[in-house]
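Every protein chain of the complex appears in place save one, which is left out.
We just call them A and B in the order they show up, numbering each chain from 1.
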Amino acid sequence: MSFDLVANVVVAGVLTGLVYGLMALGLSVIFGVVRVVNFAHGEMMTIAMYAATVLFASLGLDPFLCILPAALAFFVFGYLLQAGLINPFITRPEHSQFMLLVAVAIIMVNALLMVFGPSARSIQVDYQLESFELGKVLVDKARFFAALAAVVTAGLLFSFFKFSLMGKAIRACADNHLGALVVGLDVKKLYALTFGLGSVCVAVAGCAMVLLVDVTPPLGPAYTLLAFVIVIVGGLGSMPGALLGGVLIGVSEALAGLFVAPSAKSMFSFGLLILILLLRPQGLLGKKA
Amino acid sequence: MDRRTFSRNIAVAGAAAALSPFGIVRAQAQKLKVGVILPRSGYLGFIGQSCQKGADLAPGVIKEMLGVDIELMNADFESNVDTARTRAERLIQEGANVLVGPFDSGAAAAIAQVAEQRGVPFVINIAAAPQITEQGYKYVFRNFQTAIDIVRNGLDLIGDLFQATNTVPRTAVYMHVNDTFGQAMTKGIGALLPRRTQLPFKIVDTISYDPAAKDLTVEVSKAKAANADFLLLVCRLNDAIILRREMVKQRWNPMGIVSPGSPGMYEEQYFKTLGKLSEYSISNVPWYNPAAKLTRIVEKAFLKQNPKDRLEFHGLNAGFTFEAILVAADAYKRARSTDPKVLAEAIRQTNITEKMTLGGPIKFNEKGQVEGIGSACVQNRNLLPTVVLPASAATAKPVFPMPGYKKA
Partner (left out) sequence: MTRASAALAVLAIVLIALPAMVGNYALSVVTLILYFAYTGQAWNVMMGFAGQLSLGHALYVGVGAYAAGGLFFHYGAGPWAGLWLAMLLCVALGLVIGFLAFRFGVSGVYFALLTIAFAEFTRVGFDHLDWLGGPGGMFLRVAQRDTWDILNFRGPPLMYYYAILFLCGAALALCNLLLKSKAGYYWQAIRENEEAAQALGINTFRWKMLAVAISSAMTSVSGVFFAFYYNNLFPEQIFHISRSIEIILGPIIGGVGTLFGPILGAAVLTLLSDGITEGLAAMGWEIPGIKQVFYGVVLLAVIMFLPNGIWPFIARKLKL
């Protein structure tokens, strides 16, 4: 097992992990504030990926150029989803909320199946098959740019939450629901806003991911699960946690695949999830509840 | 029953007996009802639809060839095993005399049980799990290779490939999907390869991967690091595409990508998505004989029903599905009855030499399995799956190593 091999694999794991992290970031923001288990998260990302393929096929738009229109569209979609469908469910028991989103997820996955069919769709751009050479390490160009997009988006989101008034209001909601109401914040609107922002993350992550992975309808549930694993490992309500969780999962799966058996990769992620849930349920960077 | 009914029955029986030497009564009354059960939706949807094309052209071709009328009853089991079972029950209840299908081993096992229970013959078009014909079933027949046969033929063809191209690769890295099919193939390779002393290569590393994995970077890195001469691959469609791309990204150009028998690289989507990157991939799979008389007849019927398509992309799926229905129709012609038990007996006596797939005649052994079905070395050339071996059926000469091969 040469150093080059390990280095290549780790670098790829980190880059892919950052994109996963962005997807999880959206979930963390939603889960952390609205406290709703968005079981349709991965499905939304899949829709974003399909949207990118459609824009590419019809307008020849490179996925990175799709980011802006996709983000906008998804913001509106997420906002409306929360405001229209989910808000009335906030007070309902957990299993009801969960099933609501499962139903939404089922509709999404199968609508995609109806419209696009079961075979994989992909985007072919020239730089996709090229790589940067850093010594013996080959860095996949598309993966690099995808990770870059993820980091930039995460950064923008961080600054929004830290510096803007709206961002602070949302954080207040998350920290203390009752207090927020007392202070006069329109909690329902802020929830919708948050869902919109979470959806923006998903949109960007989707546009970035479609360069790395071919999209098929069953990707949705797989990504939903992945997003939850990352969020729990990284820490609920912690934005750096989501990115860290993503990188951790990306790298650990890569290493597990390298040293043990690639087909057992996902066992490690789930094993990690179980350990974290038991030993440090607030996640690596999360605050204790 | 009273005297009147009794006399009436005698009269009817008498009339039937009088007319039967002319075959009038029976022939007019009956068509063979073939229940075609395929996964036309769900994750196997594309393949199921491909198989369906073979079924759809069958009634016309069979009427011409054998002069029998068959009626298709199509059912979609939605790539779900529970549904396969209930749909099979449904078809039988609605009068299917024989069942044909289903492409997937899990569904085949479920349907086989229903068929055995109800005493209705079930002719499997495509399913490789060896266990299906090891359960002692009396009504289940399979005109397809088991995973072991596929491996055996696949490995033999690899030997032929090296001979035909005068190459002697010494090492191979073996990658395979970790699912039902991949596992069966791996067992077969493990058992057969060591005994094939005429094959010059050894497997230096084995890498199994999750069929649902979207990212195969690690797997390909590992494979590349093994520094083998060529890649031996057991895959499915989506992962084959991902692997090929990843190989390009990681600048890994082995002598070739050879499958000892798995789907994926000869499917239409592989060509469409990869374009010229799909060139030269090799799959050793059960296939149809491009030179056979029946192939030409089927191809004509196929193009008539699917003018914008090519038979090559559906060779395996449509070919074997058509043959399964052919088996049923041929048995019906000999048995002259639609009674399922009689049909099952007739199927057991099948001996069809005029067929379209490669290999010996369609003849079932005591387990209901056809032995001696042939495979072809199918190479991707000019965006079409092309038979390059055996030479008698080939339409082009094999190319190995592929251009762009760089010794690491």
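The criterion applied here is as follows: a residue touches a chain if its C-beta (ideal position, glycine included) is under 8 Å from a C-beta of that chain, and two chains touch if they have at least 3 such contacts.
Quick caveat, the model's predicted, so the values are computed rather than measured.
Engineer: Please identify which of the visible chains the hidden chain touches across the whole complex.
Structural biologist: A, B
Engineer: Identify the residue among A:S96, A:Q124, A:S159 or A:N176 that touches the chain left out of the display.
Structural biologist: Answer from the full complex: A:S96 touches the omitted chain.
Engineer: Touching the absent chain in the whole complex: find that residue among B:Q131, B:N365 or B:T395.
Structural biologist: Of all options in B:Q131, B:N365 or B:T395, contact with the hidden chain holds for B:Q131.
Engineer: Since one chain isn't shown, list which residues of chain A touch it in the complete complex.
Structural biologist: On the side of chain A, residues 37, 92, 94-96, 98-100, 102-107, 109-114, 117-118, 217, 221, 225, 228-229, 232, 261, 263-264, 266-267, 270-271, 273-274, 277-279, 281 touch the unshown chain.
Engineer: Mind pulling the chain B residues that touch the left-out chain?
Structural biologist: Chain B touches the missing chain through residues 40-42, 45, 76, 78, 81-82, 85-86, 89-90, 92-93, 105-106, 109-110, 113-114, 116-118, 129, 131-132, 134-136, 178-180, 182-184, 187, 210.
Note that only the chains that are shown with their structure count from here on.
Engineer: Centroid of chain A to centroid of chain B, CA atoms only: how many Å?
Structural biologist: Whole-Å distance between the two chain centres: 40.
Engineer: Chain A touches which residues of chain B in the complex?
Structural biologist: It is residues 41-43, 45-46, 178, 207-210, 212-219, 221-222, 225, 237-238, 241-242, 245, 248-251, 269, 273, 275 of chain B that touch chain A.
Engineer: Sort out for me which residues of chain A touch chain B in the complex.
Structural biologist: Of all residues in chain A, those touching chain B are 1-2, 5, 8-9, 12-13, 16, 113, 117-120, 122, 124, 128-131, 138, 140, 212-214, 216, 218-219, 222, 253-254, 257-258, 261-263, 265-266.
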